[in-house]
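Here it is, the structure, as structure tokens.
A single protein chain has been omitted; all remaining protein chains appear in their positions.
Just so it is clear, A and B label the chains in written order, and each chain counts residues from 1 on its own.
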Amino acid sequence: MEWLLYNTAIGAGGARCVFALWRLRRSDRGRVLRERLSRSRAARVSLYVLAIYAAVGFVALLRFPAADGVREVTPIDLVFSLVPRERSYSAPFADTIVLAADEDASAPENQTAGVHPLGTDVSGYDVLYGVCKGCSTALLLVIGTMLVSFPLGLFLGVCAGYFGGFVDDVVQWLYTTIASIPWLLFVMAFLLVFGRSLFWICLAFGLTSWVELARLVRGETLKLREAPYVRSAKAIGLPTWRILLRHLLPNLSHVVVITFTLPASAIILAESVLTFIGIGVQAGGTSWGRMLVDSQVELVRNPPIWWVFAGASLVGILPLVLALNIAGDALRDALDPRADL
Amino acid sequence: MGVPSRHCASGWILNVKVRPSGLRVQLLARSPTGRSSVECRSTRLWYISALISETVAQVSSQELSACGKGPPQRFSTPPRMAPLAAIGATSPPAATAISASWMAGRPRCSVFPLQFQRHRAKANVSSWRVVKYFIIGLLWAVFLAFCLACNNNPYPVSPASAGVFFTSLDENPSTVDPQRISDVDSHFIGSYIHDTLFEFHYLKRPFQVIPSMADAPPVWRWRSDFPGLAGRRVYALRVRLRSDLRFADDECFATTNFDSSSPSSSRGSARGRSITSDDLILAIKRSADDRLEPFGKSFLMDKLIGFREFHERLDGAVESADAARIAAAYARTIAGVHRVDERTLEFAYAGPFPKALYFFTNVSSSPVPAECLKYYRDSYDRKAVASGAFRIREWRDHYRIVLERNPNYRTDDLYPTEGMPGDRERGLLAAAGRPMPLLNEERLRIIKRGPPRWRLFEQGYLDLYRNRLDLQERLMQSPRLLAAYAERGVRKNPELELTVFGWSFNLKDPLFENNPELRRAISLIVDREHIIELFLPGRAIIAHGPVPPGLGGYDAEYRAPYSRYDLDEARRLLRAAGYPDGVDPATGKALEIQLFDRAAAGRSPLYRYYIEQFAKVGLRLKIEELDFPSLNDKMHSREYQKIHWGWGADYPDPEIFLQLFYGPNADGTYYESQYRNGEYDALYSKIAQMPPSPERDALIRRMVARLAVDLPKVFLFHRVSHYFTQRWTASLQPNPLGYREMKYWDVDARGRAAATDEWNRTTLSGYLTVVGGAIAFALLAWISVRQFRARARRYS
Partner (left out) sequence: MRAYIVRRLLYFIPVWLGVFLLTFAIFHLRAPLTLAAVQLPQAPLDRLQAWVRNNVYHLPRCFNLPGDANIERADGRVHPELARQSLFHSQFFLSAGALLRFDLGTDRTNKPIADSLGERIGPTLSIMLPAFLLTALFSLALALLSAYLKDTALDRVLVFAAIALLSVALPAYIIGAQYVSEGWLLIAHVLRNSAVPVLTQLSLSIPFLITGSVLLEQYFGIPGMGDLLYAGLVAQDFQVIKALVYLGAFVYMLSALATDILYAALDPRIRLEAGAG
């Protein structure tokens, strides 16, 4: 029963996002945005790439109870159950599994049953399968972190900018303090004490990444504070919270979007570092960082088993982070209200 | 505005001028026609990138205006390239100050038509210079880095050094105090630096005990006239130490050695003194001291007469924390130890325990000089004074250990002259008759991860590679690698380890306590052959019981009833155990079982396999990884449901493995699973007193069968590991007990130097890469400059 609720919730969330994007596309603002973005082909491609990753990651979040009643399966599992599973490692597009010196390449049991563009890992699962599963972890991490950092950053940044004075000082002190501790050490200490599940990782990341957003929001709020419509709203006597919510926040949305992409890429990279060090996703979990860690031993062989490593980094992490950076740059340029070229 | 289109493009020429006073930076950009120019000035050197972008922005706006796209603009807001947040706004005071100064010092630009054409050539030159210097600096940096990469010798000594052996350790040893040594890396180092009464013959199998510090092979006999134990029948050993034994030189001896030639000096020489019986007796007494967590305690407890009494008295004194009482307890004699004279000792045992003899081959029986113990006190873990073939010259934690030949070592420890058939052909007798140690120095680097270790070995910087935990065998058998081995002369020596690994159940845990069916079911759901084939190829054989092959009582034909793969039977057993289809009736969900294991890279696929297998019968397996000290801790404190635990032999007797299930060991460290079975215990007491014989083996087989049915532990594998040696490393015989081998080893340093030179030469492909990269870069730069100039030319 819970599966139904869970999946409906996720589905509803996804639908809402798509709907919002659709509305944006149709609106005036969206049109201007599209025009600006269409100037750079790289930006357009990046956005499509992001959409693909988001879709895959999202789909991998849905859960259904499996036939054996113990584990859950995702649509990704279902799709890849159609892909034959080999006995062990096989190179991309290879005909045989990786063989030892005394094994016969023509023996039937050493032939690969399917075509694997990224090869297979030690248990014979397609590497692409692992990459897709890692995608959902990445998506979860990003969403989780944003859920923590956005409210914090927005709220504190707006308060600091709008109220100024003591509130401003306190908020600045707060984020200077957090920024003073190197993030890796902070995250390590946090995870060591509280736990290493995805929830705590998101919380740790969120608590370190709200600083950037707060700084920018504060700067913007300082400027907007003097804007005529805010002044007049104050003059009318609107309650403060209303001014903040209805008048200031919507005009900060471009800042929010701009500070979404860069931290998102940093989070994905950070997860791989953490897993490598040992406090990220634990053994048995799936994430790109985990794939990197587990496959590194295979690289020193002769000939090396490079495709698991390459799959996780070149097909998983690199395009996503690259797309995030490029799209982020383009969005920043497109959304900057000052640019009038 | 009607300006012809050939003016509408970039091709502006930048001119950088740095004025020393106030560090003013000025950027001048002139249009191709020379008709207009932009001059931007700033007082901030730091903002040079912003300055450049500002200028460029201005230029672009000028272009646009020149092309009829709008009137010329004067920039009044800061350019985008230097967001405030990024400019070192590390603290609010700095941020406010910087933003203020930014606003004040932002690049100011003026645009005006120019007639500076005659200065153009000069402008080009000066603008290039700055950039050129940086490019040159960059190239130097790359060149330097490249040079650093030329010689990759990680050691301060050259591979050509004769008599030096390079190898590695996996972890920083915890101690070299002989009575405290328990983990593997400490055991390696400890066995190299400590000497014992007896040792095993290097080459002969089955293992033979030969004298080391003792002057004759051990002779045991039953006696009724043991001094102090008259009338009691004891199994006694008499040993006499050689006369030429000395401890290594150490400053702790200077406190007691007094130079007779100069009686006025208060400090004597640091020369190591001769080893006496008292030193050995001290070693035995220390093995009773629980404060040290002594490894040798179980060898002697209830076997050496009087040991238990001594231990209990000492324990009581320690509890009271009274120093005088402790000293008094130490001073008492142990009934079963009789000091005949300063070089002769007699030991009395309650029976023919094999452990008794093996105690004297183990490093925990190494003699300890009392004055050094007093001198070093708490740092004896690192400063232990020993009498073995080597001594520690340098020990940098977590980095390296350097051992050097001990000049005080006895001179007639000769390399064996005979061995097993075939040893001569394998080169194992090449050093026959030579005094040991054959090496002068050994350098052990502590490398905690597998890939760097392997890389060093492949480069020729390690003479020996022991692969215990990593690097799968199967892929080491790939044709290309084997060919490379053959070409380089790398030899692979298999070593049948005397180890057993498996999942130890905690029989006190309510889940497993009275539920043998559950334990049996779990044993049936892992396909051991499949695991070996996929994850441990060539690295393990299936274990049907606790005793590994090579020891008495091991039956190669025996198949334990539950060491096979049978999911249907497992399901049936689960139902019988009260968990139909793996569902826990109490919670209605899948039964959850927790397993602790040691953290190691690359285990994820194996864990995934385990989880899948458990899921096939409806169980939910949770695996938690711990580092070894924590795992050890868990084991000893019995805080687990199921733990992946391995055990290795310190001496070649099956009893080591069987003792782990012996009930009375419950309060010690050699105990697993909380298993208690009367029949097993009775059998154990019997075999513990028997010398190796077919009758003993039969009893052991019965015990193994008992364990196979009760399953306090799921026996999984016996491990096979490998030594890899280089072609310049002299042949060596791996010893599953792994100890004291260093003195038998040798290297051909010249061969090593030649090989490392050859293998670490920067390859042609390396040079090509760098040169190719440089060419590519130069090409790009040339294309870009041509594009730049073409633009300029187009509009001049």
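As a convention for this text, a residue touches a chain if its C-beta (ideal position, glycine included) is under 8 Å from a C-beta of that chain, and two chains touch if they have at least 3 such contacts.
It should be emphasised that the depicted structure is a prediction, and the values quoted were computed from it without experimental measurement.
> Pick out which of B:232, B:246, B:339 or B:634 touches the chain that's been left out of the picture.
Residue touching the absent chain, from the options given: B:634.
> Given that one chain is not shown, which residue among B:302, B:624 or B:748 touches it?
B:624
> For the chain left out of this view, which of B:246, B:455, B:564 or B:676 touches it?
Of the listed residues, the one touching the omitted chain is B:455.
> Touching the missing chain, which residues of chain A?
Within chain A, the residues touching the omitted chain are 173-174, 176-178, 180-186, 188-190, 192-195, 265, 268-269, 272-273, 276-279, 288-289, 292-293, 296, 299-300, 304, 309, 313, 317-318, 321-322, 325-326.
> Under the stated touch rule, tell me which residues of chain B contact the chain that is not displayed.
10, 14, 22-23, 43-46, 48-49, 52-53, 56, 81-82, 86-88, 90-94, 97-98, 100-101, 104-105, 127, 130-131, 134-135, 137-138, 141-142, 145-146, 148-150, 152, 154, 174, 396-399, 445-449, 451-452, 455, 594, 599, 624, 627, 629-630, 633-634, 637, 639-641, 766, 780-781, 783-785, 787-788
Rule of thumb we're sticking to: only the chains that are shown with their structure count from here on.
> How many angstrom lie between the CA centroids of chain A and chain B, rounded to a whole number?
Using C-alpha averages as centres, the distance is 35 Å.
> In the complex formed with chain B, which residues of chain A make contact?
Answer in residue numbers: 68-71, 87-89, 98-102, 121-123, 169, 172-173, 176, 179, 212, 215-216, 219, 278, 282-284, 290, 293-303, 305, 333, 336, 338-339, 341.
> Please give the residue numbers of chain B that touch chain A in the complex, ascending.
60, 64, 77, 80, 84-85, 89-92, 95, 450-451, 454-455, 458, 470-472, 474-482, 484, 534-535, 537, 581-583, 590, 599, 601-605, 607-609, 611, 614-616, 618-620, 623-625
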